[in-house]
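A short write-up of the structure that comes next.
With one protein chain held back, the other chains of the complex are shown just where they sit.
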Amino acid sequence: MTTQLLLVQALNGLQLGILLFLVAAGLTLVFGVMDFINLAHGVQYMLGAYLGASLAAATGSFWLGLLLALPAALLAGLVLEVLVFRHLYDRDHLAQVLATFGVILFLNEGVKLVWGAAPLQVAVPPLLEGGVQIMPGLQYPLYRVAVLGAGLATAGLLWWLVERTRAGMLVRAGATNAPMVSALGVDIGRLFTLVFAFGAMLAGFAGVLAGPIFSVEPGMGDTVLILAFVVIVIGGIGSIRGAFIAALLVGLIDTLGKSLMPDLMRLFLDASAARQAGAALASMLVYVAMAAILAFRPAGLFPVRAD
Amino acid sequence: MREAWLPLAVLLALGAAPLLGFGGSYETTLMARVMILAMAAVSLSFLVGGAGLVSLGHAASVGVGAYAVAILDAHNVTEAARVLPAAIGAAALFSMVTGAVAIRTSGVHFIMITLAFGQMAFFTASSLAAYGGDDGYTLYSRTEVWGSRLLGNRLTFHYVCLGALALTWALCAMLLASRFGRVLRAARENAQRVEAVGLAPYPFRLVAYVIAGAIGGAAGFLLANATEFVSPAGISWQRSGELLFMVILGGVGRLWGAILGAVAFVLLETWLADHVAHWKMVFGPLLVLAVLFLKGGLSGLVVRRHG
């Protein structure tokens, strides 16, 4: 493994981390404010990717597709909130897990019905084709750099929204103490809906961005969902800062692990077995990290809830 | 117990079915699946409804049991006297190690960390190149009982599964009614109260977790023999979600509800898969509706009607 390859993998890891953060941000807010486990958050990411892909194809422009996919993802989130999730806020986590599991089954199958089971390919927009030189003799795709930048910008915007605006203040207060916020006379139902739709849009945004990098296929949300859960649990439920750090951590561990593990396994196994075992063990690393962190800090790195 | 006539009737019906003309290969295969999954669901119900431990990784203990059968099979060990204890022991050990960490957390964190351990088991199974890796492993033969191919006989296997299910139900019911179970149930409702009479809930919960895992391992042993095949798919978090769904569909808080839940789940799934093209688009919403409107589960319906 050369330094160059390591650098590329580290960048890939950061970029996966950024995408995870976009998904996890909505998840951790919804979770922190409403104490609601939304397993279906991953399919909202998938939905965003599909909407982005087909809208881009229909309009002939990635940018127009992106622009249209965002409100569409927001709308999808709203519809789900009104139809299903709203009725689950006062139920226990078990009920929430299962009902949203049902939503996953429906939407995963639904996209198969609409777009077919085969993966869709999304072209990189012409503006972002090609690469940038990050080291002498080392090109890195411009699109991936742009994703990193867009993700960081969104993270900054999110930070500003949560830390500096009144709505953000309410959301933070809600994550710490929801009854208090409703005692302040805030319509907690409206706040929930808002946070929810916003989270759905962020996940959708991540999906659109992921389109040209990963293949767009049914079930693509499930892997991301589980990783996003790992992120918010490591980060501390309800904490945006925790989600950000944990997302980068998970992205790096996962990506670097996947590129390093097979090489590591080759020390013990023959080449093909090492590839398979290495990949699988690398997938395990983030869960090992999560278990280790929870064993020592049962409430995650940046616990929010005061109880 | 008086309201338990329905599950008793279900068990009787399962016992009588082969004698009433439902002894064909298709029917017995379906019924074996029902009974084995019911067994796993009852042990999960013991955890969820009895001990208040909502595990989203129960399929992992089933998978560990199943993989014990496969791995021993690959090494030409097919004697039940060795395979069954190995399957149960491996699952119990897995539950003990993961439970020791998981039970330190509570609520959502517990759900997530059990999910993470389940994923670890899933990826470990995928990495076992020698035992089929991602593709799974086909057994050379069913487990033998003292050298005879007893389990190879369709009817014998049917009654073995039925006996195992009945035994699981009786065992879990006995445990919950005992002093041990009283502590578990009390700690589920009010852990502080249990501590204040001088008992730490942790060891009780851990023992319950190990027992449920061991039963899961036994179910895994039967599942591997029923299909003569094991694969990582059987350990996926979706499978754990399905088991949880059986528990909630049957009604949390009544062990036998899980039997009804498993029967309803498998029959519905099988029927839909045979008759509807994109059956998950029907199944998913049904799941949501069941959670929203069937709050006491199927067993709740039965009990309500009878007083």
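Order as written gives the chain letters A and B; numbering starts at 1 within each chain.
Keep in mind that, in the parts below, contacts are C-beta pairs under 8 Å (C-beta built on N, C-alpha and C of every residue); 3 or more make two chains touch, one makes a residue touch a chain.
Going forward, contacts and distances are computed from a predicted model.
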Chain not displayed: protein name in its UniProt record ("Cytochrome d ubiquinol oxidase subunit II", "Imidazole glycerol phosphate synthase subunit HisF", "ABC transporter ATP-binding protein" or "Chromosomal replication initiator protein DnaA"): "ABC transporter ATP-binding protein"
Shown chains touched by the chain that is not drawn here: B
Options B:Ala130, B:Leu150 or B:Ala186, residue touching the unrepresented chain: B:Ala186
Contacting the left-out chain in the complete assembly, out of B:Leu30, B:Ala74 or B:Leu199: B:Leu199
Contacts of chain B with the absent chain, listed as residue ranges: 174-175, 177-183, 185-186, 189-190, 192-200, 204, 207
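In the analysis below, only the chains that are shown with their structure count from here on.
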Centroid distance [mean C-alpha coordinates] between chain B and chain A, Å: 31
Chain A-facing residues of chain B, complex: 48, 54, 56, 98, 101, 104-109, 111-113, 115-117, 119-120, 123-124, 126-130, 133-134, 237-238, 241, 244-245, 248, 252, 278-281, 283-288, 291-292
Contact footprint of chain B on chain A as seen in their complex: 31, 37, 39, 84, 87-88, 91, 93-95, 97-99, 101-110, 112-113, 222, 226, 229-230, 233, 237, 272-273, 276-281, 283-284, 287-288, 290-291, 294-295, 298-300
